[in-house]
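Take a look at this one; I'll ask things after.
Apart from one protein chain that is not included, each protein chain of the complex appears where it belongs.
By written order: A and B. Residues from 1 in each chain.
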Amino acid sequence: MIGFGLLAIALVASAIFVVTAKKPVYSVVGLLVNFIALAITYLTLHAEFLAVMQIVVYSGAILILFVFVIALLSSGVKPFAQGPDKAPRILVPALVCGTVGVVAVIIASMQTRFAPEAIYGLVGQADVFGSVSDFGSALFHHHLLPFEVTAFVLMVAIIGVVLLAGDDVPPQRRRKRAREPIARPDREPIAR
Amino acid sequence: MNAPVEAYIALSSILFFIGIVGVIARRNPLIQLMSVELLFNSANLALVTFARTWGNNVGHIFAFLVITVAAAEAAIGLAIVAIVFRKTTFVDVDEVATLKG
Partner (left out) sequence: MTHPLLILIWLGPLVGAMLLWTFGPQLRTLAGPIASALVGVSFLAAVSEWSSATLIDGAMQGVREPLFAWLPQFAFGLQWDRISLVWTLIITGVGFLIHVYSIGYMSGERAFARFFAYLNFFVFAMLTLVLSDNVVGLLVGWGLVGLASYLLIGYYIERPSAVAASRKAFVINVVGDVGILFAVFVIVAKVGAIGYGDVFGKLAAFTPAELFIVCLALFIGAAAKSAQVPLHTWLPDAMEGPTPVSALIHAATMVTAGVYLIARFAPLWSASSDARMLAGSIGALTALTGAILGCAQWDIKRILAYSTMSQIGYMIMGVGVGAYDAGILHFLTHAFFKAQLFLGAGIIIHNLGNEQDVRKMGGLRKQMPFAFSAMLIGVCAICGVPGFSGFFSKDAVLTETLAHGHPVMWLVGVITAGLTAYYMSRMLYVTFFGAYRGNIDPSELGMRHPELAGTAASPDHHPEADDHGHAHAPAWLMSGPVALLMIPSTLIGWLAFGGDASPWSRYFAPVFPADVPVAGTPPDWVTSALVLALIVAGAGVAYLRYGNARALVDAIPRLRTEAVRMPAVLVNAFYFDSAIDALFVKPAQAVGRWFGSVVDPHVIDAGVREASISANWLGHLFRSFETGLVRAYALTIAFGVACFAIYYVVIGVAR
């Protein structure tokens, strides 16, 4: 119970820190703490493979991606400048909705009858619920199709990113123009 | 489990709504995307909790797929942010309001 309590505090605190940090880099660090706490939580829930997956994919790949983009967008005269707030006082309704939602979910979950807890074996044994072999056999036997589709989704994502964020000059003219810097603060803004 | 199911669900929902408030209340698109990652993670927590409750590892599979898709989505989202804010001095979501009608 204490373990759960500590983990819960860590998760919530880091989440709040992510949301309220001044600089994005701080938010990234907060997010990292959040992911690690979450991985440990998965371990308490007998989801070993998923815990590792959380660390490897989320903190190892996605957060790095975030860091890169932050670096990309900060290379300018005035990084992360922000215009006037066009939806002031939007926080209050958001907090209200959030609170109501949380309370509602908690009440709903308290009204639900769940099955009595099963006792599983020690963490780390093979073929036990939540072990890697259990997960793997389920994934490749029963859920092969979603797995393959996910691979497809990732491929589409890669193609999309390449198309979106590649050079914005058409191929013919590439030879004529020199390579341009990525951030062009002197051009007029896109959305007005 | 160290705590009753309701506690895990409560935790998941708290994280979820923190993520939502983050999307609403922050104007920096990068932080909004990070809040979206929080949303995904809260959902994953709920999935794993229920997998443990019912003893069914479909929850784990689903959570794995969610992670994968979240990765793809983060990539695309960041690419869009990079494009949209490539040419501006501002990094402000409020400026991208061309759908205003």
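By definition in this document, contacts are C-beta pairs under 8 Å (C-beta built on N, C-alpha and C of every residue); 3 or more make two chains touch, one makes a residue touch a chain.
This is a predicted model, so every value here is computed, not measured.
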*Check each of B:Val5, B:Ile24 or B:Ala46 against the chain that is not shown and name the one that touches it.*
B:Ile24
*Which of A:Ala71, A:Ala87, A:Leu144 or A:Val162 touches the chain that is not shown?*
A:Ala87
_Tell me which of B:Val69, B:Ile83 or B:Val96 is the one touching the absent chain._
B:Val96
*What residue numbers in subunit A mark contact with the hidden partner chain?*
86-87, 90, 93-94, 97-98, 100-101, 104-105, 107-108, 111-113
*Please identify, in ascending order, the residues of subunit B that touch the omitted chain?*
13, 16-17, 20-21, 23-25, 27, 32, 93-94, 96-101
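Just so we're on the same page, only the chains that are shown with their structure count from here on.
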*Report the inter-chain centroid distance for subunit A and subunit B in whole angstrom, where each centroid is the mean of the CA atoms.*
6
*Residue ranges of subunit A touching subunit B (in the complex, touch as defined)*: 1-5, 8, 11-12, 15-16, 18-19, 21, 24, 27-28, 31, 34-35, 38, 41-42, 44-47, 49-50, 53-54, 57-58, 61-62, 65-66, 69-70, 72-73, 76-87, 90-91, 94-95, 97-99, 101-102, 105-106, 109-110, 114-115, 117-118, 129-130, 134-135, 138-139, 143, 146-147, 150, 153-154, 156-158, 160-161, 164-165, 168, 182-185, 187-192
_Residues of subunit B touching subunit A in the complex_ = 1-3, 5-11, 13-22, 24-28, 30-31, 33-35, 37-38, 41, 44-45, 48-49, 51-55, 57-58, 60-61, 63-65, 67-76, 78-92, 94-98
